[in-house]
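Excluded from the complex is one protein chain; the other protein chains are retained at their positions.
Order of writing sets the chain letters: A, B and C. Residues in each chain are counted from 1.
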Amino acid sequence: MEIKHINHPPTILNRYIAELRDIHIQKDPLRFRRNLERIGEIFAYEISKTFTFKEQEVKTPLGVATEFLHEEEIVLASILRAGIPMHNGLLNYFDRAENAFISAYRKYTEDGEFDIHIEYISAPDLNNKVLILTDPMLATGSSIELSYKALQKNGKPAHIHIVSIIASQAGVDYVRNMLAGEPVTLWLGVVDEELNAKSYIIPGLGDAGDLAYGSKL
Amino acid sequence: MEIKHINHPPTILNRYIAELRDIHIQKDPLRFRRNLERIGEIFAYEISKTFTFKEQEVKTPLGVATEFLHEEEIVLASILRAGIPMHNGLLNYFDRAENAFISAYRKYTEDGEFDIHIEYISAPDLNNKVLILTDPMLATGSSIELSYKALQKNGKPAHIHIVSIIASQAGVDYVRNMLAGEPVTLWLGVVDEELNAKSYIIPGLGDAGDLAYGSKL
Amino acid sequence: MEIKHINHPPTILNRYIAELRDIHIQKDPLRFRRNLERIGEIFAYEISKTFTFKEQEVKTPLGVATEFLHEEEIVLASILRAGIPMHNGLLNYFDRAENAFISAYRKYTEDGEFDIHIEYISAPDLNNKVLILTDPMLATGSSIELSYKALQKNGKPAHIHIVSIIASQAGVDYVRNMLAGEPVTLWLGVVDEELNAKSYIIPGLGDAGDLAYGSKL
Partner (left out) sequence: MEIKHINHPPTILNRYIAELRDIHIQKDPLRFRRNLERIGEIFAYEISKTFTFKEQEVKTPLGVATEFLHEEEIVLASILRAGIPMHNGLLNYFDRAENAFISAYRKYTEDGEFDIHIEYISAPDLNNKVLILTDPMLATGSSIELSYKALQKNGKPAHIHIVSIIASQAGVDYVRNMLAGEPVTLWLGVVDEELNAKSYIIPGLGDAGDLAYGSKL
């Protein structure tokens, strides 16, 4: 498993992350969602640098041009509900991709073990495709783990890109350990040091789902 | 329950519905989603005509203006996954709304009865709010019914707007019967006559979820 | 010439106008431009209610549908530079329209008379088309007058829609007088009473061009 830090070198992306974090600016949900969307677009662009490109001819009104176009079939998967604005951004750039939406949680048995319970999944056949799985926050790594495992029932992708804007160091370590040896790239915006007792990333930004879509019961 | 037909008089909305239906144009998923989004925006605008407005003062750089602004607290709810592009459109216009996402199905018992099983729900307190529930296709009315009932656990809205682009006559009748006497407005783009044995609206447009997001296993 | 007030009954549009005016909210240029764009979309939708619609058949994957589609050929014209965000909004809805951009001013001669000097114009043939001319602020009416006259060199439209968000009463009177008897509809958001000595609308919103794009030398 490879880890890529998208904020080295720094870019305008940092501004969007700063705005997501900023306790005053994040009060505007339109701008909050727009920042998630723009970051999704930038991840899409950077991920596309890893694709394989093949020469194709394109007929223009004035001649024939040669362009190098990627051949991968892409599936964009996001974890409900906080992943939707980033999903929209990724889809802005990969506008012909297939899409998956997923929600999963741990269902504990009496002896303290747990099964992965898939609450909701809508996903295509994943065999030999490039899967891009997105969750804006990588806190404990549990959501990514559950979604990753749930999606495996739909086939074996050629490669998996996991995308998070803000991660905790503990979450990165957990995912790295879990996916060691797998054909996975973990794309990160920034890594914050601390994960508090309630599994919130510190300094983080708070609850991305609530900030994008309002609180829920 | 009141029914409002948004395509009388005809408007540019008809063009978007025609493009959603068109077997050639619907092959472009970017345009397909964009049409769902634009239609969501137009429904938002038309629904806002039913709101209650109150005079408020606004300080401009050159003086003080008086504007009539609505006071309703709005919750946008959409049925997964086909409702997301319309949800995005409604949220483009009601950018400070709270949001709900829902997936529900009928779970049959041995004796042929069924419970409403909520697969996924993320919703705020709904008491005294204006709930706008959206599903692009109203075929049998079953999805709307299940979502409507599932959302009731979160409180009693002051008013509920149900929004569908293409409905079958059977679906309209079903919903009207189910919601008789309730504080509900059903907003419709067009009503098609037929519902086939597989519960597809004819001529309809096919499967809105697949056309927006690709097929699923 | 007909005048249509788009904020009767009040709608969510009022919120966008209030935000454009608000001395605090208008400091966010992204939201300022977005409000101009959304208002452009709503004007497009309301204008489309005046079009002539003709039955057309559309082939769906499951049958043949009949839709009423407009037949007008539309040209969107905006006055530089403040008209561009509204132009973008109108174009979001009339996505197959032709487009015109214009800048014009009065060039005075020694005897105090003036010619209309077209600084910049890019416009198609306008004969028999529906021309939608947009400027967010209608202050004195001079910009609209100059642009209107400059565009006449490109042919005689079947109908002209002039669109402004905030107008002064003096500007409305001026345009009404100038265009009496012409096939023109003037679409207005709100009308403010006062026009100050510097030709600013009071309370208005300040300078729409500067707020959208920054000050200029």
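Here is the rule we go by: a residue touches a chain if its C-beta (ideal position, glycine included) is under 8 Å from a C-beta of that chain, and two chains touch if they have at least 3 such contacts.
Predicted model only: the values in this text are computed from it and were never measured.
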{"item": "Of C:Ser122, C:Gln152 or C:Gln169, the residue in touch with the unshown chain", "value": "C:Ser122"}
{"item": "Interface with the undisplayed chain - residues on subunit B", "value": "28, 30-31, 34"}
{"item": "Residues of subunit A (touch criterion as defined above) contacting the omitted chain", "value": "7, 9-15, 17-18, 21-24, 26, 38, 41-42, 44-45, 48-49, 51, 53, 56, 58-65, 67-70, 92-94, 190, 192, 194, 196, 200-206"}
{"item": "Touch residues of subunit C, complete complex, unshown partner", "value": "29-30, 33, 75, 80-81, 84, 88, 91, 95-101, 103, 119-120, 122-125, 154, 209, 213-217"}
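Criterion: only the chains that are shown with their structure count from here on.
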{"item": "Subunit A-subunit C separation of Cα centroids, rounded to whole Å", "value": "41"}
{"item": "Computed distance of Cα centres, subunit B from subunit A, in Å", "value": "27"}
{"item": "Multi-chain contact sites of subunit C, meaning residues that touch two or more partners", "value": "none"}
